[in-house]
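For this view, one protein chain was removed and the others were kept in their places.
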Amino acid sequence: MTPVTNSIKSLFPIFSNHPALVYLDNAATSQKPKSVIQSVIDYYEKENANVHRGLYKLSSSATTRYEEVRNKVAKLIGASDPNSISFTKGTTESINVVAHGFLKKLLMAGDSVVISGMEHHANLIPWQQVCKEKKALLRIIPVDGDGNLDLSTLDSLLTTNTRLLAITHISNVLGTINPIEEIISCAHKKNIPVLIDAAQSAGHYPIDIKNLDADFLVFSAHKMFGPLGAGVLFSLEKYRNQIEPLNYGGGAIKNVEFDHTEFLEYPHNLEAGTPNISGVIGLGEAIDFIQSLDMKSSILYTNELMIYFKEKLNSLPFVKPFGNPVKSGSIVSFQVKNVHPHDVAGFLGNVNIAVRAGHHCAQPLLESLGVPSTVRVSFAIYNTKEDVDRTISALIDLKKFWS
Amino acid sequence: MTPVTNSIKSLFPIFSNHPALVYLDNAATSQKPKSVIQSVIDYYEKENANVHRGLYKLSSSATTRYEEVRNKVAKLIGASDPNSISFTKGTTESINVVAHGFLKKLLMAGDSVVISGMEHHANLIPWQQVCKEKKALLRIIPVDGDGNLDLSTLDSLLTTNTRLLAITHISNVLGTINPIEEIISCAHKKNIPVLIDAAQSAGHYPIDIKNLDADFLVFSAHKMFGPLGAGVLFSLEKYRNQIEPLNYGGGAIKNVEFDHTEFLEYPHNLEAGTPNISGVIGLGEAIDFIQSLDMKSSILYTNELMIYFKEKLNSLPFVKPFGNPVKSGSIVSFQVKNVHPHDVAGFLGNVNIAVRAGHHCAQPLLESLGVPSTVRVSFAIYNTKEDVDRTISALIDLKKFWS
Amino acid sequence: MSADLKKLYSSVIKAHNETPYHFEKPTTTLTIIKAYNPICGDRFDLYITSPITDYRLPLTLHFHGFGCAISKASTSVLIKSIEGKSLNDAMEIVDHFLRFINKELRDKELILPDEFLAFSGVHDFPERLECATLAWKEMKKYLESKNE
Partner (left out) sequence: MSADLKKLYSSVIKAHNETPYHFEKPTTTLTIIKAYNPICGDRFDLYITSPITDYRLPLTLHFHGFGCAISKASTSVLIKSIEGKSLNDAMEIVDHFLRFINKELRDKELILPDEFLAFSGVHDFPERLECATLAWKEMKKYLESKNE
């Protein structure tokens, strides 16, 4: 395994402050490198001012830096136009903008929206609620026992009445990497726009919008080494003037009279109110950090960890793993027989191993797995083989304790 | 003038990094004290984890600290129940939640919403757009030449068809402090709920929800020494189960199935998605900072600055001030005759004096003042008499330069 | 493995978790008290099968559902502690337990049954407070509604 990791770990202050911490809850939120934290500090200590074109240096440089991050984000996902990028507070908001601001207008009674059986609540409830309001159908691509999408159903699920397909790139529960190119091309043959939930993949896996041809793509800064409260909505040009904002207010307008408002164009029309400037600047810094790494080796590395962990896990007779997808990111779900997932997570937490137990905001998927909750371990580049070993040995201790 | 200010100034790192900076754009955003910045750093360096009840120490303490800020906010505004406080990304979002999630359902064709002629776009466009959709009327309390509300019109504006009155506590352009107690009691006599836009007052002026009896109250952390990307919606108990979220997603639900979702109760139902945890914790720290000051002396102090500035300004024959409200916060708008406001702000910016020029997101008010833009100076506790003197002398230089 | 954790999962709790008291769905029920924590997914149903007469709970209560060891054991102890009790006594027991968990008891009130004391480990794990009190809080609401 590449030894680069120890030096990477030293870039994340949380591990100097908690040397014993084994952080395996990366799918929930990643830790932040010093450079990202420093960019937020610098912003507040040296540059803090509101944007929207103030005529003093602080404000104009805040504006410039905020806008520059659109470039960085566009480059990260291979989009040619920085104005394809709208800043939101996170994946959840990005999806809601598309659901309420775009889809709702198009959706008629009897139409349908297609999602998969492994979606995060954020990529389910917004569509469900809009469908309910419009008397449209929410149709589900089923998930098989291994945690793969059953794509044989896709052709029949996508009909002339389907108005949108929304699907996650990587499952936050089972780690499944979905064949989104294939799915998108299938949908596009029927002229159905596709939203990709890249919350688990952006910044960690290569995304090239031009090849991918996704119509919308959404993600959060905080899961890719960036700050909380900042996210991204990418939209293809052809939809941009069809997306209405969730929020109306200052900074998003051309002209306001009491009886009439003219709005700015996408992406600015969606960014009413004082934006999370420090969050967006930190996102830019996170992208710089990501680009300082070699993404391919990072993936190989976290994959190796994941496989190493899975092998060790499979050797423990008291462990029941969930899912065995064809292609998998570095996320693993399991249960310890006869010990409730919360007791597992609590036990591991007590020896400084941070894992998550619960439904991982994917209740319908868990329902189909036949359990109310699992223990989830998710890796990032700062994790090590030692983290795996410590987790496995803690699981063995746990079992002893409980029998 | 109280000499406390120099020691206060030293608590704000931006002034050590820019010793010559005269920051008079406080109505746009305030600077942040070290303690607030430190709380954000500490969060990322020592405590970063997602909330929603993780079973390891970091996550459970993140959850606890996030929830504790509800208490602090509630105390700040004299609300008895921490669960009256919902966290948003800022004033703009808070208002939109009430407009789309609460008002829209109630509003029928022919109904009306009443606002004033001095509202920020954030407290105008959301109501305007909802009224448009519902064929309801947006009615305006006029502003007189001095910048006071003409309250003689109030009784006739508030009718049995009025569904909401939304009004700013303090004007962000003229500094007018509106008699909101009186306005609220007038509206309540007709059973009309009232939303108070406290963006300019929260944390700076005393607000006691119990006395005030406002139904909704909204504000942003970043204008009261806190971080960007965090805001507050206070709601009276009786409306709480009538407010629908702008955003659907994880963390806001009781139970999710493909065809049905049961939501949590207010305030959690409105907080879908990973919240801006560091922003909320920083807001808590900002409140601690505010409580370490004596609010009354702070107001006296910034008031003195404002009056000192106004007097000096009035002695300059080439300056045209706008508004002269009966009660005024520390915000002043003016023009330099024959010099465009942007050239004024640009000139001042060049000598390190940060002021704002433009319509200040209040185009209709500026329209009624008969100008497209003004120069705005707004004070905070770290400003000094010397800041005023430097500004006045820069204005004199400016005039020389232009004649 | 830490002493704290040993205390949290005391033998009493482990025993109640493994063989919970009256852990079954009765065939007929009159009232189901739902104890559900949406955030972690713990979900127990507490069953009342016969009517409350003379302000007294039935002699037998049952519960069923799923949740972590702490919530399961605490529900088990709840059922065992209050079945057959008068509403007033039950209320007092429930109150006592909740005040104990929330560290609101005065010293002289600290003489408690072993099965209560078994939960003192929760004091070191604030994130498990919810687990220990979930069913108790719902029962309290129910008893209050019956006492009105």
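Letters A, B and C mark the chains in the order given here, with residues in each chain numbered from 1 onward.
Following the convention adopted for this analysis, a contact is a pair of C-beta atoms (placed from the backbone, for glycine too) under 8 Å apart; a residue touches a chain by one contact, two chains touch by 3 or more.
As the structure is a computational prediction, the values presented were derived from the model and not from experiment.
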Completion exercise
Shown chains contacted by the missing chain are A, B
Handout entry: Full-complex contact with the absent chain, from A:Asn17, A:Thr64, A:Ser80 or A:Ser393
Key = A:Thr64
Completion exercise
Given A:Ile8, A:Leu21, A:Leu55 or A:Ile331, the residue that touches the chain left out of view is A:Leu55
Handout entry: Touch with the omitted chain, as defined above, among B:Asn148, B:Ser373 or B:Thr391
Key = B:Ser373
Practice task
Sort through B:Pro142, B:Pro321 or B:Gly346 and give me the one touching the missing partner chain.
Solution key: B:Gly346
Handout entry: Residue in contact with the excluded chain [from A:Ser152, A:Asn241 or A:Asn255]
Key = A:Asn255
Exercise for the section: List the residues of chain B that touch the chain left out of this view. Expected result: 339-343, 346-347, 350-351, 357-359, 372-373, 397, 401-402
Problem - Contact set of chain A toward the excluded chain (per top definition) - result: 52-55, 57, 59-60, 63-64, 253-255, 262, 264
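Following the convention adopted for this analysis, only the chains that are shown with their structure count from here on.
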Exercise for the section: Let me have the rounded angstrom distance from the C-alpha centre of chain B over to the C-alpha centre of chain C, please. Expected result: 46
Completion exercise
So, in whole Å, the Cα centroid of chain A is separated from that of chain C by 38
Problem - Between chain B and chain A, distance of the C-alpha-averaged centres to the nearest whole Å - result: 31
Handout entry: Junction residues of chain A - those touching two or more other chains
Key = 342, 346, 357-358
Handout entry: Where chain C touches two or more other chains at once, by residue number
Key = 39-40, 127-128
